[in-house]
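Handing you this structure, nothing more for now.
Shown here: the complex without one of its protein chains, the others still in place.
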Amino acid sequence: MLVVRGNREFLLEPGATQETDLGVLELPEDIEPGTTVETHLDESFEVRRLRGPDLFDHLERTGAPMMPRDIGLVVGHTGVAAGDRALDAGTGTGVLAAYLGRLGVEVTTYERDPEFAEVARENMETAGVADNVTVETGDIAATIDDLKGPFDLITLDTGDAPEVVAQADDLLASGGFIATYSPFVETARACAEAAREAGLDDVETLETIQREMDFDDRGSRPSTAGVGHTGYLTFARFLPSLE
Amino acid sequence: MLVVRGNREFLLEPGATQETDLGVLELPEDIEPGTTVETHLDESFEVRRLRGPDLFDHLERTGAPMMPRDIGLVVGHTGVAAGDRALDAGTGTGVLAAYLGRLGVEVTTYERDPEFAEVARENMETAGVADNVTVETGDIAATIDDLKGPFDLITLDTGDAPEVVAQADDLLASGGFIATYSPFVETARACAEAAREAGLDDVETLETIQREMDFDDRGSRPSTAGVGHTGYLTFARFLPSLE
Amino acid sequence: MLVVRGNREFLLEPGATQETDLGVLELPEDIEPGTTVETHLDESFEVRRLRGPDLFDHLERTGAPMMPRDIGLVVGHTGVAAGDRALDAGTGTGVLAAYLGRLGVEVTTYERDPEFAEVARENMETAGVADNVTVETGDIAATIDDLKGPFDLITLDTGDAPEVVAQADDLLASGGFIATYSPFVETARACAEAAREAGLDDVETLETIQREMDFDDRGSRPSTAGVGHTGYLTFARFLPSLE
Partner (left out) sequence: MLVVRGNREFLLEPGATQETDLGVLELPEDIEPGTTVETHLDESFEVRRLRGPDLFDHLERTGAPMMPRDIGLVVGHTGVAAGDRALDAGTGTGVLAAYLGRLGVEVTTYERDPEFAEVARENMETAGVADNVTVETGDIAATIDDLKGPFDLITLDTGDAPEVVAQADDLLASGGFIATYSPFVETARACAEAAREAGLDDVETLETIQREMDFDDRGSRPSTAGVGHTGYLTFARFLPSLE
């Protein structure tokens, strides 16, 4: 639960105790979001459920997390659903894995760096998705033969993504998707080519530009601030076909 | 289940019977996706689970459905999760409602046109989300006082969206989001202004440009085909704050 | 002429004298660009012709000047040519007028603010286009009846642009263009509507997004820095037609 007052924002488990400058907070075990809780000095805090965008403030970062828009585009383009199984590599901070977990997807995610993997595990606890997101320490390409498919979705944010894509047809459920993320044209192209060579269908690489609109008394316009490039998303689908 | 062979693609319930030019298909009650099934002429078809992107082929359309990218952006920016409650208006074909339902969200969606609402109800059956998506016939603005919140997400794709946004603070859970979709600057602006006047936070209107990359022997480049505008998404969040 | 050494850059007329920390520079009357000149301490400086992009460093600013890309788009879309007559309003710093002047266009430009107009006149001297750019102090809408057309191009960067567009058909040569610049959708729309009502043809409002590419050892990608919105350009053409 998020326990909030003005700029103070704490992420607490029910039953937890937190010292604040407005007194000690004891969060009841049966606390409900949308209520308030008082400190021992009778100062009130609001209690909120943690939501996806809050993850960006409350997860420990081990690198630049994937942005909400790119996470959303993966969900939108692949139609991943609750109950699906996803295989993820390049966990990093784990925001993508946590989002998927919060959508009811069973996620296995690989992080090569043991320390990052440990942070990601803690982040999954924080995000409340430890039950359906498993963080594995290791290199997905090295263990690919041991993976037990089929997966409905494979998401890759690693340098060796093309190598994994090349074997994706062994891992994907019929109709399942891969989605790879890369800032660079060259990697995106290598992923698209690997997907075509692996016989996947509907291969496409998408680049997304997003701008905020400014509305003021003078008029309406796209922001002059500009929104920069994040990455290319390459999608492909496994559609084995009988003839 | 999707039952597929080459260009033939049927959407069938387990237990259903379908005549094809390759013989009669009887789909067993206990059929599993990822297997094959034979017609009475021993011709094989693949059996696949219906996925989000398949909805665009298999739902009956009563208007232009929201595109996967925009649905995804709503999911990404609001972080809606399985178990959340969503209120939707302007059901139309119902693709957004179906996507949300497939993500484990409990959705109540309003469609003004009774015939469209009936089609949307059938579409929810087709999408397998009739259990957690309720299609109401009617005008959300007219019934807003009777709605039982709180909702974690309110999504609006209607002409009177600004009117509903103005009352969103009565309907939203703490930390919940509204997301409105409109092709037009003027409506997007009216939604953003209504959100600010209603005291919502983090108000932003986003415009998204998406391009496909072409990779061929000559080189890599954005597609010359161009991808057009779909709509502006306006987001706002209900963050009641104690001081 | 620009007289340059490292970070030192002086804009001097032939015959001028400039004190520098490396000694006194006397620029000969017959100096040629592409040569060097020495100070009285025998320190060398390069002599270059002033070019369009240098105007952004050497003109005195009275407001945000139009960007090179927008100036270029006006030239490209209207095909204005040496020897053409242009009418400009909203001179500001005068960069657009100076660019047009440097392309051999005869420009009359209106600036409402007398002090800005005076600065713009000096800027035209600096840019070497005082002979073919006339800066008028005043309001173009107020003096529109006295203007002696026809003009091949009318460029407007003023709040009352729609009012001037409405009378453009009286001022334009057959086949001539208007080009209006505005940061805001509403003004762009008003200009487009005024152009249509005035019977102009080929009315279009264009928005341009420009991004720089980053090329490094890791790969190629659009810049993460983002390039913001500048303005909408609305074009229309006067094509009187006999039937």
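First chain written, first letter: the chains are A, B and C, and each begins at residue 1.
As a convention for this text, a residue touches a chain if its C-beta (ideal position, glycine included) is under 8 Å from a C-beta of that chain, and two chains touch if they have at least 3 such contacts.
Keep in mind it's a predicted model, so treat the numbers as computed, not measured.
Novice: Specify the residue from the set C:V24, C:L41 or C:A81 that touches the hidden chain.
Specialist: Selected residue, touching the omitted chain: C:A81.
Novice: Can you work out which residue in B:T39, B:T62, B:T158 or B:T230 touches the chain that's missing from view?
Specialist: From the options B:T39, B:T62, B:T158 or B:T230, the contact with the absent chain belongs to B:T230.
Novice: Considering the entire assembly, which residues of chain C contact the chain that has been omitted?
Specialist: Considering the whole complex, chain C reaches the absent chain at 2, 4-6, 33-34, 36, 44-49, 51-55, 67-82, 99, 102-104, 150, 152, 173-177, 185-186, 188-189, 192-193, 204-213, 215, 220, 222, 232, 237, 239-243.
Novice: For chain B, which residues touch the unseen chain?
Specialist: 182-187, 207, 209, 211, 218-232
Quick note on the criterion: only the chains that are shown with their structure count from here on.
Novice: Distance between chain B and chain C based on Cα centroids, please, to the nearest Å.
Specialist: Going by mean C-alpha positions, chain B sits 48 Å from chain C.
Novice: Just curious, how far off is chain B from chain A if you go by their C-alpha centres, in Å?
Specialist: About 20 Å, centre to centre.
Novice: What positions in chain A touch 2 or more of the other chains?
Specialist: Residues 185, 207, 209, 211, 220, 222, 232 of chain A touch two or more partner chains.
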